[in-house]
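Excluded from the complex is one protein chain; the other protein chains are retained at their positions.
Moving on to chain A:
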Amino acid sequence: MDLSRAPNDRKLYLCKWYFRAGFIFLPFVWAVNTIWFFKEAFRQPEYDEQKEIRKYVIYSAIGSVVWAVAIVAWVLTFQLNRADWGEFADSISFIIPLGRA
């Protein structure tokens, strides 16, 4: 969809709903929202809905960064400790690597 051709109220509606959808454990939706509406929020000449859009974009950005940090931290912890955790690690693994502890 080409945002440049959508009316301003439609932009706000989309941005708001992308932000709300992110709450159901969909951090990628926040990330998409941030990137997609970044230009609209910060680079376009001012218009009425822009303030609202800017707010949602900032919140989405914060949300996706928090998620990214959490996910990276978990992946690191899990990969570094998988062998030591033994049975518990195996039980939460979807794919267990072949030929190693």
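What we mean here is this: contacts are C-beta pairs under 8 Å (C-beta built on N, C-alpha and C of every residue); 3 or more make two chains touch, one makes a residue touch a chain; residues count from 1.
Rule of thumb we're sticking to: contacts and distances are computed from a predicted model.
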item: Record-based protein name (UniProt) of the chain missing from this complex, from "Uu.00g138520.m01.CDS01", "Tubulin epsilon 1", "Urease accessory protein-like protein" or "Nicastrin"; value: "Nicastrin"
item: In chain A, positions touching the absent partner; value: 86-87, 90-91, 93-96, 98-101
